[in-house]
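Other chains of the complex are left out, but the ones given are in their true place.
Labels run A, B and C following the written order; every chain starts at residue 1.
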Amino acid sequence: MSRLVKKRSKKIGLAPGTLVHLGTPRPGSTAVELIEYGADHLEQRKLDSLLQCSLPKPAPSVTWINVEGVSQVEVLQHFGECFKIHPLVLEDILATDQRPKAEDYGEYLYVVLKMLRLNEASGQLQAEQMSIVLGENFLISFQEGLEGDVFEPVRLRLKNDKGRLRQTGPDYLLHALLDLIVDNYFLILEKIAERMETLEDELIANPDEGTVQAIYQMKREMLFLHKAVWPLREVVGRLQRRESPLILEENIIYLRDLYDHTVQVVDTMETLRDMLSGMLDIYLTSVSNRLNQVMKVLTIIATIFMPLSFIVGLYGMNFKHMPELEWRYGYPAVLIFMAVVVAGMLYYFRKKRWF
Amino acid sequence: MSRLVKKRSKKIGLAPGTLVHLGTPRPGSTAVELIEYGADHLEQRKLDSLLQCSLPKPAPSVTWINVEGVSQVEVLQHFGECFKIHPLVLEDILATDQRPKAEDYGEYLYVVLKMLRLNEASGQLQAEQMSIVLGENFLISFQEGLEGDVFEPVRLRLKNDKGRLRQTGPDYLLHALLDLIVDNYFLILEKIAERMETLEDELIANPDEGTVQAIYQMKREMLFLHKAVWPLREVVGRLQRRESPLILEENIIYLRDLYDHTVQVVDTMETLRDMLSGMLDIYLTSVSNRLNQVMKVLTIIATIFMPLSFIVGLYGMNFKHMPELEWRYGYPAVLIFMAVVVAGMLYYFRKKRWF
Amino acid sequence: MSRLVKKRSKKIGLAPGTLVHLGTPRPGSTAVELIEYGADHLEQRKLDSLLQCSLPKPAPSVTWINVEGVSQVEVLQHFGECFKIHPLVLEDILATDQRPKAEDYGEYLYVVLKMLRLNEASGQLQAEQMSIVLGENFLISFQEGLEGDVFEPVRLRLKNDKGRLRQTGPDYLLHALLDLIVDNYFLILEKIAERMETLEDELIANPDEGTVQAIYQMKREMLFLHKAVWPLREVVGRLQRRESPLILEENIIYLRDLYDHTVQVVDTMETLRDMLSGMLDIYLTSVSNRLNQVMKVLTIIATIFMPLSFIVGLYGMNFKHMPELEWRYGYPAVLIFMAVVVAGMLYYFRKKRWF
């Protein structure tokens, strides 16, 4: 997972709209992919990132341009000029710690959010910022630059099936992309829930300091998720209230469905957070309990052996005149007396339910 | 109780409206039951789940179709085509981890919520998702598929009494069904409250680690209930504000009554949660207290016997010249001295109220 | 105090408006008292609870019917028919765990809340549900059935003074009754505050496990009060915003005064809750402190006597060749050495401020 706070300070004092990439540049150079489609045609090709500017085909044809990698500032500048995107938007695309938001610029809509994935090899959570510019007949998606994305199923649906996705405008494509991103949040939450359950079992069976570390680690991950997901709810909420005419009336129903999923993600996340904080309480309780256990063992041992040691010490004294020492059965008498003391102690502890 | 997070991830990348069953398929195949009634007639029969499509009789006749089990996707498809239900609704019916909500689709109203029951044999909490589609002259209820439901009293009232239920539209039937579901929430809360009181007594009489486990377990159950009940309040609130014309003016009063019950459920739930968190505090306090008790016993024992052991050790030394050892009454003198020491200690602890 | 959760489950499946009494029936049968008054007349008599139905005199005469005990369902039915009260209202009157609310039924206003009293003998908190039906020229109050009520001062004012109470409508009578109920909340809160202060002193002087139990007990009582008072604020708030024409313009000012009192009750209650939670913190702190104290005593004793015991043990060894044992002043030398060790220890502990 990326750091919770990024180095925004290197932008101090720059004019708004100055393009500066924020965060570590992801490996690999910018790749641009273009898919142009309509009800009866589809064309997919790779673009040279700095090709001359050619406007997308008019509606009802839809052009989807997917840009992978934003660390090359000149590519962004090129897109800005070509599609008349405001420098403030370009700046936000480059600032990879953007809070999810949707902004209406009249000619186009700007949406930014986090795309989360699980690295299949290491099982680690990876976040990539996704910026989407939605125009009347085009959609441009800018990915922060982590290789690959979660959009493969949309590409397949575009190619294979000629349903709604091929027949309506780019706003439905926007829905499809957002839906995939949100679906992947469910996957992340499932994985976290699984780890949480493992942790829970560990907590009950054999908790140690590693367990606390793990709880704390998950708390941090939940904080990161919270930052990514909480504002998204508002973003999708605004889209489904159709605050921009770029969203068609007929597609609202799908955005409402998406909103429903987003709310469910937030809800699940809150439930997991509640469970986490409950787990720390349980841990603390169990530590206290074990301390009690240890102290009882110590007290039982001390309470039994201290009096015994006193007694044997007593008859280890070197006084000249100690009549008991001379008795024929002094030794066995002392042994029996000590056995009685021990029995009394054990009875007392048993009555107090100490073991 | 079912898992807090379900495997939604298997739906990743599917087009909206693609029908995929979520969760473990409940045993038994789909059963469809039809009740057609009006002020002066009532017909009840079992349907073949894939019979050809016949539209329900026109109003004022009311048709209630109750579908038990949603894991057979083709049955859902059949209903969708026959009653012109939107694929997004069908998709939600199949997704058995849906957050309670009400959606207005113009021609019909879609309501989804959780039906909770106590298994009479095991005493365990069982949740079944309930989806209801309310049309002008029909109501279809889709149950997740757990055998049986809580609707028996409504069936009886339909058969036996010719009151309001037989004389008004399907919106009143909707009220009757929701009312039963909410009534069962009260039952669940009563059972939880009873267990909580048992736990409370245990907490005071004889708390152990099992008690904490039980508190934690109840916290999880309350989280589950919270997820099910909290959004329901909003759902019923919207119904009673009559946001859809499918709800008749004259039945609003009954939905207001239902809303009142829902608020009471939420209120009771919050009270129980507050009590639960108070119980953990009490437990922690009592653990601390018992630790204190144990430590006092240890300290008393050590404080009494350590000085005594020192004294007897002293006269166990083998120095050649130790005048006390030669005294005629050295031994009894030491015994008396030690008795005095013990008495002093006991007086000190008594004064400090240690026992 | 009554249980926090009542057995609502026995109403499962009944049609709305079915009359079922909830809770333990209070002893004694239903008693009905009628007071009919105007600016210049007042008549007070006991009614047979099932007398034939006679409508109250027209305005400006006001009829107050006070019903004590709701466990006899037929009495309620009688009133329902006679005054045309909706079955849903009758049902709520019988359900004695109702959340405080106000509902406008056009012809009449229905208000339900909790009347709290301190039993003068046992000093215990007693709750009785109070339902009020306010019509244009009448007011009916239904008490759950605990003997007596808090309305005696209103009866006296009706009889003795011919002021506003005798000259305006039943809405002013409603105000007078609610005002008395709220005034009694202040009394309850005062008693609780007094007990809290006693507890506070105990907490500082001599806390034990009983103190925690008492704090927990008070927490539960506050939860109960919270449930009774919090929604009342909304109820009175709605009345004073005059959402029903049954409230006269000129009496609004009195309801505003009542609202002010209700807010003050809520405020005081929240303050008491804050104090309670602070008390538990103090208790935990003091337990920790005493543990520290105990452990210091133990450590001081052990640190002083363990080295001494070692030394005397050393010279208790039976080696043939131990020159010190032969010395003339070996014994006093060891005694002096041990005194030095003790002094050093004490100096160390004093420096560490352990005593």
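Everything that follows uses one rule, which is that a residue touches a chain if its C-beta (ideal position, glycine included) is under 8 Å from a C-beta of that chain, and two chains touch if they have at least 3 such contacts.
Bear in mind the structure is a predicted one, so any value in this text is a computation, not a measurement.
The complex is a homo-oligomer: 3 chains are shown here, and the full assembly described by the structure file contains 5 identical copies.
Criterion: only the chains that are shown with their structure count from here on.
A linear topology is adopted by the chain contact network, the touching chains following one after another without closure.
Under half of the residue numbers found at the subunit A and subunit B interface occur in both copies, marking it as a different-residue contact.
Subunit A and subunit B, compared by their mean Cα positions, are separated by 26 Å.
Put simply, the C-alpha centre of subunit A and that of subunit C have 43 angstrom between them. Residues of subunit C in contact with at least two other chains: 316.
If you check the complex, the residues on subunit A that touch subunit B are 150, 152-154, 156-157, 161, 163-165, 175-176, 179-180, 183-184, 186-187, 189-190, 193, 204, 253-254, 256-257, 260, 263-264, 267-268, 271-272, 274-275, 278, 281-282, 284-286, 288-289, 291-292, 295-296, 298-299, 302-303, 306-307, 309-310, 313-314, 316-322, 353-354.
Residues 3-5, 7-9, 11-16, 86, 88, 91-92, 97-99, 101, 103, 206, 209, 212-213, 216, 219-220, 223, 227, 280, 283-284, 287-288, 290-291, 294-295, 297-298, 301-302, 305-306, 308-309, 312-313, 315-318, 322, 324-331, 334 of subunit B are the ones that touch subunit A when the two sit in their complex.
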